[in-house]
Each structure stands twice: as structure tokens, then as C-alpha cells.
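Here it is, the structure, as C-alpha cells.
Complex shown without one protein chain; remaining protein chains in place.
For chain A:
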Amino acid sequence: MIEFHGVSKRFADGTLAVDDFSLLIPSRKTTVLVGSSGCGKTTLLRMINRMVDPTSGYVDIDGDGIAAMPPVSLRRSIGYVMQNSGLLPHRKVIDNVATVPLLTGVPKKEAHARALELLDTVGLDRSLADRYPSQLSGGQQQRVGVARGLAVNPNILLMDEPFGAVDPIVRADLQHELIRLQRDLDKTVVFVTHDIDEAFLLGDQVVILQVGAHIEQQGAPSDILANPANEFVADFVGSARGKRRLMVDETADSRGDDLVLIDGAGYPAGVVDAPGGVLPGAGSSPKSRSISNKTDQAGDA
């Protein structure tokens, strides 16, 4: 459990990046911080591993204030995955994955054996172990980044727009892989993104932020979608524009078995996954994967 208590951060140049932010991040769940660029997401994330120290307020992990913990050892105990992977370009994939164990003095043999297992975990072929990062595709690099983040088997995994720089199909792949991983590993994941679709897909808890890390709304994706707290949220999640309101396209001729769903603007958004085209009933939550929205479609590609 990570707790922010009235945390603010003013940078040396006067920018107030985070303004009186409080949040409880539950253990073994995925919490997604979502908001436009510059709203303070990265700053929040970096306050969890003391890359940034708050100007006021404090952060606790499992009830202990992190201000008293030495930054280097704190960081070694927390996984961190960033955009553009942040891999060390002069080290082979296997050494990148084993970076932190090697730093903490784990014998090379042992660290490498574990690194190979982690390549399996993130769905990379072991034959890539001796490559340099520049010899991998963007998606593969991000997987290595995730493997590195998991190398010390941390309780907490911080992810800063980790899939922001890869193409949509690979991104969908990586997102689903993360969902699968999280099912197996049960980490406390704090995930930062500016993509609301990604937030809804991955988050158990989603926190929608505005400039200064002001919380506009927090809750389960279904709650936010069903009851947007204000106009900003409604607009941000797209329900105000009718993007999320799906209806069966009555005009489409049923050449196939599937009923086509269209959004408020009349664009096809997916199909009803029900034989004979019978809607499964009122029980389906917006997160239900039985209605394929655009993100899921890409994932199946």
C-alpha cells in the first residue's frame, strides 16, 4: 500500500508540478494515473522511489515514511519501467535484465539464470539474450524493460507510459501481456499514461488528473464511465462526445451472424459477441471484454 499525504512539489524554477495531492494506492492492484501531458504524472511516480522528493507532504509505503529510506536502496527494491525502455545501450539484453541483481552483488551466474527465466516471463525468446538493445524492435525493448523491472521480484512496479512509443498493434500486445502478467504476479502496479483507453483497460483503480495533479475523479473504470464526476471527466473519457455510448446498428444488413455496434457519431465500434445476435443482457459492465472496442480489436490482430 502506497499513500500520498498532502504532497506538493515545486521545482527550483518555480513550477508547481504537484499541488496538495493525497491518494491511497492499494496493494496488489493496478492503479493508473491518467491525464494530459504536463499534469504531473511523472513527478508523482518519481516521488514513490525518491527520484523526486516532495516540497511538502509525505509518502508512505506500507505505513513507513519513505523520506527516511536511503534513495538508492529504495529504488533497487522497486521496479521502474519507462518510455523508450531506458535500457543501457552498451549492455547486452541479459545484462540489462540483470542490472539490479548485479548491482546488489548477486553472482553473475545466478543473475543471468534468473534473467533468462524473466525473458520467458515477458514472452521473449532466449536467443535475444546476447543482443544489444539497439538490435531489438521497440516492442521487444519494452519487454526487456519490463523484465528488468521484475528482476528483483519487487512488490511495487512503477510504469511511466511504458507503451507510449510503440505502434498500436504492438502496444495492444504489450497491454494484454501486462494483464496476464499481473494475474500471475500480483504486484502493486502504478501505471502512468495519457491514454484513457489504456487506463480503462489496465486499471483496477483509475485516477484522472488535471494540471498540478489535481484529482478530478478516482474509482473503478466502470464507476467513472457510468458516473463521470464532472464535465471535464465526461469529456476526457469520451462519453460526452458519445464515443462510449454504443448501440446496435439497425441499418446494417445482417449478412453475417454478428450485430455491428456503432458509437454516438455513427462510426462502427465493434460487434456483439453473441451467437444469433442476442445481447447478453443488462449484466455486462463497460469493462466486459465481450464487447470488443477498438483497443481490443487491435489486441486480437
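To be clear about the criterion, a residue touches a chain if its C-beta (ideal position, glycine included) is under 8 Å from a C-beta of that chain, and two chains touch if they have at least 3 such contacts; residues count from 1.
Definition applied: contacts and distances are computed from a predicted model.
> Going by UniProt, what is the name of the one chain that was not included in the view, given "Lipoprotein-releasing system ATP-binding protein LolD", "STAS domain-containing protein", "Oxidoreductase" or "ABC transporter permease subunit"?
Protein name of the absent chain (UniProt record): "ABC transporter permease subunit".
> Considering the complete complex, identify which of A:T15, A:S137 or A:N153 is in touch with the unshown chain.
A:S137
> Tell me which residue among A:G123, A:G164, A:G212 or A:G264 touches the hidden chain in the full complex.
A:G123
> Since one chain isn't shown, list which residues of chain A touch it in the complete complex.
Within chain A, the residues touching the omitted chain are 46, 49, 51, 72-76, 80, 82-91, 99-100, 103, 123-125, 127-128, 132, 134-137, 139-140, 148, 173, 176-177, 179-180.
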